[in-house]
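Complex shown without one protein chain; remaining protein chains in place.
What follows is subunit A.
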Amino acid sequence: MLTKRIIPCLDIKDGRTVKGVNFVDLRDAGDPVELAAIYAQEGADELVFLDISATEEKRKTLAELVYHVAETINIPFTVGGGISSVEDVDILLKNGADKVSINSSAVKRPELINELVAKFGSQCIVVAIDAKQIDGQWIVHLVGGKVPTEMDLFEWAKEVEQRGAGEILFTSMDHDGTKNGFANEALAKLSDLVNIPIIASGGAGTIPHFTDSFKDGKADAALAASVFHFKEIEIKDLKNELKEEGIPVRI
């Protein structure tokens, strides 16, 4: 049976993890490769690296990082952040990334999805969507959720699927950072609307939040950052509890 995936997300700047992490057994708390290896060992199903550097020079650092991650870990990983062209994706995949995620660049030029799918295949193209509710309507936002667009989350998700994306990473900006649980209602609606996997993001605070994202939110995978980095939730405990709740997980 296909299992539900647990995905720690690492924010990267200039080749280093950004947020402080609370791993006592880490020799170098800022080294993404070492952190990735620990997560792989602890049972993470997949990893996401979100690069928040901006300049060209730093992009090279990202490609080098991808190379070292691929060299070290034996689970799949996705790289996102500032990717806007076929060339960007080509470099990351050649260095060993399994998937890339695009966000603002797809909103600005939706044809980019088709171009990437034609060249690399659906299986490695994830479209990340940040959205928040404005007057009851889920509106797509850009620049890490700061800038609203005029697009409706569900319409955009449908279009993303039709253009060939392999997966959608949906972050609710209303839930992100709150630790009050995922946006399960919107997640379930998304999951019913499109026939590609949905990764839930934003709001994880406790183990039951993950359970709810799968049961109520019908998510195929759940992503979180700080609860894992600060060891508030251990992946092993999380998976054991999910299993007890009858949710298929890889243990």
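Please note the rule applied: a contact is a pair of C-beta atoms (placed from the backbone, for glycine too) under 8 Å apart; a residue touches a chain by one contact, two chains touch by 3 or more; residues count from 1.
Convention: contacts and distances are computed from a predicted model.
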In UniProt, the chain not displayed here, chosen among "RagB/SusD family nutrient uptake outer membrane protein", "Lactose transport system permease protein LacF", "Mg-protoporphyrin IX chelatase" or "Imidazole glycerol phosphate synthase subunit HisH", goes by "Imidazole glycerol phosphate synthase subunit HisH"
Residue of A:L10, A:A40, A:A106 or A:A157 touching the missing chain in the full complex: A:A40
Of the residues A:K60, A:R109, A:K231 or A:R250, I need the one that contacts the missing chain. A:R250
The one residue from A:C124, A:A157 or A:L238 touching the chain left out of view is A:C124
Please output the residues of subunit A touching the missing chain, sorted low to high. 1-5, 40, 45-46, 67, 70-71, 74-76, 93-98, 118, 120-124, 166-167, 195-197, 220-221, 250
